[in-house]
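Structure record follows, encoded as structure tokens.
Heads up, one of the protein chains got dropped from this complex, but the rest are sitting where they should.
Presenting subunit A:
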Amino acid sequence: MPSHSNSDVDYPHLMPPDPTERLQSFVQLITQHQSALRAYIVTLLPGSPSVADVLQETNMVLWKKRESLREDSEFLNWAFTVARYEVMHHRDRLRRDGRVVFSNQMIELLADEEAQSAASNSRDVSMDALDDCIAKLSRKEQELIEFRYTPGKSLEQYADHTGASASSLRIALMRIRRNLKLCVESKIALGTR
């Protein structure tokens, strides 16, 4: 005997075989790819204070539209598409506010290249590799990185704390991050992380 269907959701039509398992799988997908999505947004909106907002809005759309996802393997490309639209919207707002933004063409170029490398394992910074590389820094260097990236802390606070000038700390920070980049790349290349 036929079941009673809900015609409100016949377009687009996608009824998962097992709703509970499907939603568990979707939650896992969205959690697993948060770092990739965040990195994608940072790449397209460098220096923007809106990264968290854009990520939240992207997540909201992905959650709301989760029934549109046809195959788990398409998740990242689909999520990047949604994120790209959110980035473009925020970019317009940032530009109106006088902030530095990439041109549309630059964003499209970067977005295309990120999408092409979406399937590659090498695209993500391994957290374990990063942890190992941070552990190799001196205590002061670790403190500096922590002050730079911890919400609520700043280089200026660290400068006050240590007596160093903010400009010298910025130079030191540049060096530390270049070294971290080299360290992470070498670990990935060696397959050690």
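Basically, contacts are C-beta pairs under 8 Å (C-beta built on N, C-alpha and C of every residue); 3 or more make two chains touch, one makes a residue touch a chain; residues count from 1.
The rule is simple: contacts and distances are computed from a predicted model.
Enquirer: When you check the chain that is not on display against UniProt, which of "NADH-quinone oxidoreductase subunit F", "ABC transporter ATP-binding protein", "LamG-like jellyroll fold domain-containing protein" or "Electron transfer flavoprotein subunit beta" does it turn out to be?
Expert: In UniProt, the chain that is not shown appears as "LamG-like jellyroll fold domain-containing protein".
Enquirer: By the contact criterion defined above, which parts of subunit A meet the unshown chain? Give residue numbers in ascending order.
Expert: Residues touching the hidden chain, for subunit A, are 1-4, 6-9, 11-12, 15, 17-20, 23-24, 27-28, 30-32, 34-35, 37-39, 41-43, 46-49, 51-52, 55-57, 59-61, 63-65, 67-68, 81-82, 85-86, 89, 100, 102-103, 105-106, 109-110, 113-114, 123-125, 127, 130, 145-146, 148-151, 170, 173-174, 177-178, 180-181, 184-185.
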